[in-house]
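Sharing a structure here in structure tokens format.
Left out: one protein chain. Kept in place: all the others.
For reference, chains read A and B in written order, and residue numbers begin at 1 within each chain.
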Amino acid sequence: MILADSGVDVVAASSELVRVLDLLGVAANVLLAGMLAREKRFDLVGFLVLGIAAGLGGGMLRDTLLQRGTPIALTDLSYLGVAVATAVVAYLVNIDGRWWHRGARVIDAIALGTWGAVGAQKAIGLGLHWLPAIMLGTITAVGGGMVRDLLLLRTPIVFGGNTLYATCASAAAAVVVLADWATGGDYKGLTTLAAAMVGAAMCLVSYRLGWRLPAAREWRLGRRPRPT
Amino acid sequence: MILADSGVDVVAASSELVRVLDLLGVAANVLLAGMLAREKRFDLVGFLVLGIAAGLGGGMLRDTLLQRGTPIALTDLSYLGVAVATAVVAYLVNIDGRWWHRGARVIDAIALGTWGAVGAQKAIGLGLHWLPAIMLGTITAVGGGMVRDLLLLRTPIVFGGNTLYATCASAAAAVVVLADWATGGDYKGLTTLAAAMVGAAMCLVSYRLGWRLPAAREWRLGRRPRPT
Partner (left out) sequence: MILADSGVDVVAASSELVRVLDLLGVAANVLLAGMLAREKRFDLVGFLVLGIAAGLGGGMLRDTLLQRGTPIALTDLSYLGVAVATAVVAYLVNIDGRWWHRGARVIDAIALGTWGAVGAQKAIGLGLHWLPAIMLGTITAVGGGMVRDLLLLRTPIVFGGNTLYATCASAAAAVVVLADWATGGDYKGLTTLAAAMVGAAMCLVSYRLGWRLPAAREWRLGRRPRPT
């Protein structure tokens, strides 16, 4: 799609932007993992292992489950390059402070939306149904964090008690599914970008407003017991 | 194989029955995972993640290790559909009570045998040796539970201290190996079903009679030390 008055190919440009957001997300997640590695007093190898798991784990899980060739994290050198370089920086420099935390939260939210959208887009492109596509988008977005938490023997944060997290990735994936269905899949770069923004916005708003999913309670079909 | 006096194709019918047992096993394991998720007060996303891991994890592990295309759990919508629907039910309704526990145990035993048999059958069909086939059958049967336990940071129950569990899945897989060898692989539906029943029966009997595998002790070649 070329805008008539500018000559800019918007679809190609948005694909490129998605790629940049994707790699920014890798860097942000490696940095966040580095903060945990520092708390645990890991050595450089620990920073690398935890950072790579956190930053590339979701995409590697997705590609390993899809089984259509070596994961892009291993064939496109940008991914591993960004992850390794960022892990080394996280090891050398103790990044801290209020602005960093605020910035990391925003980038992490954007990564969450981007990864959810990218994962769903890839699954649909390979012919999967909408339900597995949403699941794979969500795995792309939260898989790295789950592997990171398991390696640290922490209860994975997707299990609740937080503001909306996996839900935003699933939402981004669902927007991709709907948008591709509505547009016939002709504007993949644009739909991915739009879906990523929806997921990211939802994540940031839910954090600001403290939205949470309710824990399971006993829902009864009959009358509620009277409060005593 | 068509029974002369009934016109029923027994092999096709048993393949169909195996598929039903397979999906019933998914539902039972998602419900059992839901009981754990409820204890931990997870939200709906937690129920979905834990349920999908428990119900579909074993088959996804098997197919990922076999590397012959996207796991059936992602391409055949029945699997993910059953898992998601059951997880939602488990979130909404607090299923409890003596009859449910008894029924879940029986269905779980049948699932254990079925998954062990199905996994081994698939591995043999792809040309693997008998030993990896038994291993993959066992992984199919106990892999989901292992992933579930890891996500909950619990010691996986396959490690002992319980009545026979993985052993029954391995037995079902071994029966498949033997039966396919004896019949030349002509009655896959029937041999899978028979093997699944052997595994399920073994699991239920071992529970009833409290059979356990012995923990490792120091077996000595020489004389035992005299009791003091």
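One rule holds for everything that comes next: contacts are C-beta pairs under 8 Å (C-beta built on N, C-alpha and C of every residue); 3 or more make two chains touch, one makes a residue touch a chain.
Just so it is clear, the model here is predicted, and its values are computed rather than measured.
Of the candidate positions A:V20, A:L44, A:L178 or A:L209, contact with the unshown chain belongs to A:L44. From the options B:G97, B:G184 or B:P214, the residue with contact to the unseen chain in the full assembly is B:P214. Take chain A: the residues that touch the chain left off the picture are 37-38, 40-47, 49-50, 52, 60, 63-64, 67-71, 74-75, 77, 80-81, 84, 91-94, 150-153.
Residues 64-68, 126, 128-129, 131-132, 135-136, 146, 150, 153, 155-156, 158-161, 165-167, 170, 212-216, 218-219 of chain B touch the missing chain (whole complex, contact as defined above).
One rule holds in what follows: only the chains that are shown with their structure count from here on.
Per-chain Cα centroids separate chain A from chain B by 32 Å.
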